[in-house]
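Got a structure for you, questions after.
The other protein chains are all here in position, but one chain of the complex has been omitted.
We call the chains A, B and C, going by the order they appear; numbering starts again at 1 in every chain.
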């Protein structure tokens, strides 16, 4: 069967061009988000990413700006003409997400939140479905099936690293997931090198590897002040480093017959 | 500090006696549940377990009787004087669970559903919090903290097997979790040998090992007709085999200074 | 088929009585070993364990007393009437081991050293074969087959913890390995709670769990001065704590129809 193409605004995911989604881990303010959006768009990112409802291991960590963050995302996205992707953490927020966000992200910890998946299947919003950090690829496809069996076929899969015994990286990027998923399904496959490696210096090699292995898109964390970020600063690129990476991505994409 | 005791009806969890919760994976009918409840109570189980909202990897598997199942659980529990534990899969069901169920179970796939945990923290219902199959013990405690920081200290932790490379068992029971959690926290610790091993013949040795290692309670799947069960039949004990196991548990519990 | 019994001196492994092998991680001197042997024998250990050729992750760690250590093991073992088990790290030491040691241990890192296994299959020495920390149970049995296909059926299997994502314990004791191996094979199954947990306070619960799950024997590290031990002091019991554990093992063994 033919590959599934997911279109949002003027961006098409799953086609020849590789789509780069970039932005901060957490939305912190309208200004912060605007500055980052401007920079990553100028570089070539086609989608803006940013977290407003943050799933955090500890209840005492920053939990996100919540609806306020979604409002900023919508404002900034419209100003810069970028569709926006953000993570939903509970079904009860679905209406708000439907209003503010172009692509709804299901995070690794929610990959088997089946009630949420079923409801997303009843919407017409594209869903970026991240692999749980201990879920097999076949379970990931079953979760995609929860969305699609509800009538919403606009699912984008995303590899973001799995749990292994290795501690040198935060998680182990399973780069094989890209060719395996492309062979098992017709859905577009993204990779999130920022969360997989957990360190800014690892983003470049992992992003390049993902593109070489056939990824249809990347999620890259970019922050104007990584040292001062409210979450995940250690794995965020500055806009300058993001531009450097973008140039390398262009070269590797071309080497495998694609563009960014 | 002193150990936390969680009392439900006339059952106290976390004290010297080990509490055995038994019952079917899924509630299938009032009759099925009644027959199993009668049998396990006669043997010595102090809590009835049964699933009504079933989180299933595939959308095409049996999804549970839902609210109808909770109604049966409440009826049967009252008839037999057993408190009941059942798994919640979404925040939106909280009111129904609060009405029908004595202990609310958070399943492995929801251990990091932080929105759910926060709301459970605002109730006064005991929460049986299962470890995610790829979550560390320290993450389990952080999730317990989400509940407790909301004001609900009645949390019971539960080890149910983790994902490893080994395929001879469904998951790998991490029996060390029992002493580690008992050392790191004052909360009661349960073990679910049925889900960990995934096979009826493994339930006895794993249950005995858990008690020997210091578990405060066990969750055991018991079904009157395992071969005909709508879910997890292969790991369910018949009432007769459950009675055999109970006798062995009594002996091992006594050997470590406890009773069942 | 009937269970395999492995007899060494007046000790029979695989029969009703559970066999406890105890002793230091490393043989450090004749005096140290003699003191420990005397103490553990008085408590009830039936086999003396001690390492002379030490496989160490770093080349700069203590590598063992080598042949000198084997000589001490033999002297002390004879003095106290205890058979001795020690780990071989290379085929070229086989003759020396055959002369000094009653049971030859193949360590986790050598479980798939097939050349070594083949040669051990040509001897008549009992072989204690430890599971590699990332080997499946079916691979462990294949490695046993390497020994047995050479003609030596006196193989004792040993679970010693596997590598997982959990970091609260050094390795994760796979207690299910005991019933699974007992079902798949007729060979005796030992458990090493000292290496699995990596901490003295974990030895008791893990040892008790292993016995409750059906283990035929245990390897316990005992040291007269854990704080001064040349290796693995943090997981060694003093002779006094070993005696305390022994009393508990007696009770749990009796509860499952066995003795120690």
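General observations
One rule holds for everything that comes next: a residue touches a chain if its C-beta (ideal position, glycine included) is under 8 Å from a C-beta of that chain, and two chains touch if they have at least 3 such contacts.
Predicted model, so just to flag it, every value in this text is computed and none were measured.
Residue A:210 is the one among A:158, A:210 or A:230 that touches the chain missing from this view. Between the chain not shown and the residues A:134, A:158, A:187 or A:237, the one that touches is A:134. Panel shows subunit B; residues 134, 163-165, 167 of it touch the chain omitted from the view. Across the interface with the omitted chain, subunit A contributes residues 134, 136-138, 162, 164-169, 172-176, 178-180, 183-184, 196-197, 201-202, 205-206, 208-214, 248, 251-252, 254-256.
Residues of subunit C in contact with the chain left out of this view: 55-60, 89-92, 109-110, 112-116, 118, 132-134, 139, 142, 145-146, 149, 163.
The working rule: only the chains that are shown with their structure count from here on.
A rotation of 180 degrees, rounded to the nearest 5, superposes the Cα atoms of subunit B on subunit C.
Distance between chain centres (mean CA atoms), subunit A to subunit C: 49 Å.
Looking at subunit C, one finds that residues 134, 164-165, 167 touch two or more other chains.
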